[in-house]
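Missing here: one protein chain of the complex. Every other protein chain is in place.
Here the chain labels run A, B and C in written order, and each chain numbers its own residues starting at 1.
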Amino acid sequence: MSQSVQNGAAKDLVKEKGPLASALTDFWRAFRKNKPAIVGAGIVLFFIVLAVFARFIAPQGINDQNINIRLEPPSAQHWLGTDDFGRDIFSRIVFGAQLSLRVGFLAVIGSIIFGTLLGVIAGYFGKFIDTVISRFFDILLAFPSILLSIAIVSVLGPSLNNALVAIAIVNVPVFGRLVRSRVLTVKEEEYIVAARSIGMGNTRIIFNHILPNSFAPVIVQGTLNIATAILDAAGLGFLGMGAQPPQPEWGTMLSASRQYITNAPWTVLFPGLAIVLVVVGFNLMGDGLRDALDPRMKN
Amino acid sequence: MSETILEVKGLKTSFFTDDGEVPAVDGINFSVNEGEILGIVGESGCGKSVTSLSIMGLLPSPPGKIVGGQILYKGEDISHAKESRMRKLRGNDIAMIFQEPMTSLNPVFTIGEQLTEAIRLHNHLPKKELESRAEELLKMVGLPRARELLKEYPHELSGGMRQRVMIAIAMSCDPKVLIADEPTTALDVTIQAQILDLMAKLNRETHTAIILITHDLGVVAQVCKRVVVMYAGKVVEEGDVRDIFNHPSHPYTEGLIRSIPDLYSKKEKLYTIKGSVPKPGSIKQGCLFAPRCDYVMDKCWTNAPELVGDSHKSRCFLHQEQA
Amino acid sequence: MSEPLLKVENLKKYYPIKGGIFGKVSETVRAVDGVSFTVNEGETLGIVGESGCGKSTTGRMIMRLIEPTEGSIQFEGKDILNISKSEMRKVRKDVQMIFQDPYASLNPRQTVGSIIEEPMIVHGLGDRKERRERVEELLELVGLSAYHAKRYPHQFSGGQRQRIGIARALAVRPKLIIADEPVSALDVSVQSQVLNLLQDLQKKFNLTYIFIAHDLSVVRHISNRVGVMYLGKIVEISDSESLYDNPKHPYTKALLSAVPIPDPDKTADRIILSGDVPSPAHPPAGCAFHDRCPVAMDICSKEKPVMKEMEDGRLVSCHLYD
Partner (left out) sequence: MLSYSVKRLLMLVPVLLGMTIIVFAIIHAIPGNPALTILGTKATPEAIHNLNQSLGLDQPLYVQYFTYLKNILSGHLGTSIQDNTSIASEIWPHLAATIELSFVAMVIAVVVGINAGIISAWKQNSVFDYAAMIIALIGVSMPIFWLGLLEQWAFSVKLNWLPSIGRTDIITTVQPITNLYLIDTLLEGQFAQFWMVVRHLILPAIALATIPTAIIARMTRSSMLEVLKSDYIRTAKAKGEHMFWIVYKYALKNAFIPILTVIGLQTGLLLGGAILTETIFGWPGIGLYVYNAIQYRDYPVIQSGILVISFIFVMVNFITDLLYGLFDPRIKYR
């Protein structure tokens, strides 16, 4: 090779950086520029802190009742007022963050694990297995999601954990289809053809090439799905099919206090606001991750 | 000599990105005379497409913006013309065809709907005449079954046919200038020959001036009378096609011509221009081609040469020394 | 003369198109329709043709990335369509491929080092340290630097990526390299760099190339012999000198005359073919080229021409030379 080519080749390259560091820096640079995403991440972090340090942040215990101060409006003592049992709403919302985040994260992780597994199998091996798995997804997706959760909970019995399981099951096909279509796309990419041309086997192709390249959209979808999982859990709680009183799940709290809305609107206002805020947080973060991780999905 | 119809004077177009202002076109000059075919040639990233979009007022904005210079159409500066004025010019006076015939036609409207649109916009013809005009246009660009084609959708046509339809659309209002941005790059070589042949024929018959933008020196040599060579946002050489190919005076032009494999004889080894095109804005001083130039001199690193010459202009100190 | 390195005989690839409610096969696309040629050790066979002529499919069938419908492929005398898995693995080591799109053919999430190392891992060559050394050696060989191993493909220009692709192909010391449009995505000034590199490597390692491209000038430059394809068939194949200087088949003639020559004084008389290449699902009867052929005769629409050897050893498939 001519010396000159080497010089030229080296010249227009960017500064030297470690591989992982450079990938992370690229991601961070893209994410950081996205102000809404930062706000979203901030909100999510805020609720995580609330949940983790609930015992230290909440001024009162989950079920500290005081009949003398029923349905009191927000004050210096009770920032967000009290409910019909005289419990401090702020404290209950803080503890509620634990429940909502737990449902959100665990349900989505469950969906991701099973969805990815089924999606990869369907997408990579195709043919009969694909038909069976895809049909299974079709059937699950043919139900409006909240109805299917209701059906599952009505079998398992109403509780927060069963709501979690139901939400996880309902979302399996969401990730399954996503991963399957991603696998189908990646499978046709030329670098996979290149991998096959050097004689690489299926397992190595799946784990070294297809999965890493399918990961970004799963993370994005996962973040957005935490938002819907929290909403669905609250909805089930509201219908009496999720968390049961006196658990401070936000939807359950709304259900219990809806009859007091005329006299004590704060009992309804604040748990709802908490749901909106945390869901907005995950949605913003998901949109931001999409822009940063997967430029092709960008607007 | 015929009259100048379009003149680009000191045009500067920049893109404003997160990394700051990136100059894509950096003070270029050239003019197009009535009825001639001017070639603009250069490799990817040289700014040739940005130039054409600047003329049409179709720069994606933001981030693109014309930051200096003039674009004179029949003496009128249209570089900062109002959108309503540009709409009147586009399609009617200055038309454009693009590189990708596959994506440049709207997939959900028929050929007829797309073909008659410009005519409808610029000359108010009754519906009957519209249709016969459309048919006439399709025949003019050499498409068979014109009447049926009007009712078909783009996906039912081959790439070559689509590019003919694009040309028909562009020619529908008898424009004075046709800008063709890599019109044959996406086509096979035998289809390319058909399209170039068609464009030369239309140029002869309608006297529409054509600006042919391409990276393919072969296409330029076969079709154009005058050539502008661009490198990194600047014009580096301009002149008659024979002068450029037989006596290239800029080392970049020379290198480009020499690095093409010859169809008629086999060379042992190809000439190469070392390195690759610099990122826009990455070279702050001196000649932009200096890092890749075989004839580089000391002053090339510090001073930027000007484009000088009469009919054959060049931006290189080598020839300015001699002169 | 010794045994050819690769011998392809009557290779075919048909794709059925299914339609209707019950998915019956309604028509067949003949992507490759009976292609035969040989490649000798150390030479470069160029395959040219327009898009859809089946040249890439042919290349991929030799790699067995696409399973042929019919025909045989012999590599070093072994029929690779009928050998055991372990034998096929050996063949895969000896035959490597370079791809057209330097952006799509490198995994964006792998470092350059691991991209080049991967074929060695797959074929169990060397230990970790040896492989790393080999990667550095290969990078230098293709005109990059050892420190590039830690970077990701998106940090490189198109020409540099193509060099990475070449390094990957060379990693397991193959005998035959199939290069599918390796320079068509590159700018002229970079294209010549890559072509020179390919020639240098060929000399150095006595490589054999099958060079698939649509650019006739590029193919002439790099090839010893050239085959011209049209609608899934080879219409003419011979050494490149005689093919370019004195084309026999009317399609070859038209193809050559259509190439714009970068010389304003050489405005050759162009043969401008009418119409488009027909769909490979409905090739014309008789000679597939007859409906566009400027010198078509009656027989051309009736009988398929067969490959004939001319006096100088070249092969042409045209009724003109019956």
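The rule is simple: contacts are C-beta pairs under 8 Å (C-beta built on N, C-alpha and C of every residue); 3 or more make two chains touch, one makes a residue touch a chain.
All of these numbers come straight from a predicted model, not from anything done at the bench.
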{"item": "Residue of A:24, A:52 or A:276 in touch with the missing chain, whole complex considered", "value": "A:276"}
{"item": "Given A:44, A:112, A:133 or A:234, the one touching the chain that is not displayed", "value": "A:234"}
{"item": "Sole residue of B:8, B:89 or B:257 that reaches the chain not shown, by the stated touch rule", "value": "B:89"}
{"item": "Absent-chain contact - pick from B:122, B:226 or B:315", "value": "B:122"}
{"item": "Contacts of chain A with the absent chain, listed as residue ranges", "value": "135-136, 138-140, 142-148, 150-151, 154-155, 227, 231, 234-235, 238-241, 251, 254, 258, 261-262, 265, 268-269, 271-272, 275-276, 279-280, 283-284, 299"}
{"item": "Touch residues of chain B, complete complex, unshown partner", "value": "56, 58, 60, 83, 86-92, 95-96, 98, 100, 103-109, 114, 117-118, 121-122, 153, 155, 166, 169-170"}
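Assume only the chains that are shown with their structure count from here on.
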{"item": "Maximum centroid distance from chain B, chain identifier (CA atoms)", "value": "A"}
{"item": "Most contacted chain pair (by C-beta pair count)", "value": "B-C"}
{"item": "Whole-Å gap separating chain B and chain C, where each centre is the average of the chain's CA atoms", "value": "32"}
{"item": "Junction residues of chain B, two or more chains touched", "value": "272, 274, 276"}
{"item": "For chain A, residues contacting two or more additional chains", "value": "2, 5, 9, 12"}
{"item": "Residues on chain C engaged by chain B in the complex (per definition of touch)", "value": "50-51, 157, 159-160, 187-193, 195-196, 199, 214, 216-218, 220-222, 240-241, 244-245, 254-265, 267, 270, 272-274, 276-277"}
{"item": "In the complex with chain A, residue positions of chain C that touch it", "value": "60, 63, 65, 88-89, 92-93, 96-97, 99-101, 104-111, 118-119, 122-123, 140-145, 147-148, 150-152, 155-157, 160, 163, 165, 168, 172, 193, 197, 200"}
{"item": "Touching residues (chain side chain B, partner chain C) in the complex", "value": "43-44, 158, 160-161, 188-194, 196-197, 215-223, 241-242, 245-246, 255-257, 259-264, 266-267, 269-274, 276-277"}
